[in-house]
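My structure is below; once you've seen it, I'll send some questions.
Subset of chains shown; positions unchanged.
Here the chain labels run A and B in written order, and each chain numbers its own residues starting at 1.
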């Protein structure tokens, strides 16, 4: 209805029928960022052990959340993920931690939501671990960077 | 360590001990937004039944995710939420759907992560339901608006 593939002809939510779709290799990469204050930025980027554990915890949280996507997003299909990775890099001038999540799977629907969910939960975990030092952190720019496989073809964000 | 309450003296992650903290009424409100193209914006804001079900689905997803926060964010304490609500409003000029999640609880730690998680998953659900029409949607500006209760006192975002 009106282009909403998850709504039937009465405008009601349902899981799209993918019975007829082929199982193909699919790939998605999403990113997002959290902007923090100077104290948090220094602690994350210059700390020693501490730094390691904040990002390691966020990475694990993101990977586990990608696997949990069909439990979180009501109309997502359960999929068997072939690979999930979560990586971080820093933008010093903006005091931002950028998170990128890549997902690969072989299945009937794409991996976008898994990658977007992995990024979101990894960033929420950084927020959680740093919120005693900065309550004004902002999570943003969560978007799909690239997608491949399936009949809608290749997508690459500008 | 270095202000990270979730890291012990060796920089290792652990759940903060809240044994000695009092159970008090706590409140948190977070917001975020998803920016969409004109076709999606019209479909969500002017549709009839369709509109209802997209936002109803996202609202339920956000509420259920707030309850799931301790399963998603590794070091969050399990909390008994007294109330969760998820609401949406629109900014036509920016083609944005704004989501606000409010959480109340009586417990030993705050409700910020639950509110932030509720917002994030509600917005991811809108993304999922509209992604066939627009792959360039961006989720952003997820942040804590207000927080009350507990010894760190009242916080109100600028």
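Brief remarks on what is shown
FYI, a residue touches a chain if its C-beta (ideal position, glycine included) is under 8 Å from a C-beta of that chain, and two chains touch if they have at least 3 such contacts.
Because the structure is a prediction, the values reported are computed rather than measured.
Complete-complex copy count for the single protein sequence, taken from this structure file and not limited to the 2 chains in place, is 6.
In this section, only the chains that are shown with their structure count from here on.
With each centre defined as the average position of its C-alpha atoms, the distance from chain A to chain B rounds to 15 Å. Chain A makes touch with chain B in their complex at residues 1-7, 10-13, 32, 39, 43, 47-54, 56-57, 60-61, 64-65, 68, 71-76, 112-113, 116-117, 120-121, 124-125, 127-133, 135-144, 147, 155, 157-158.
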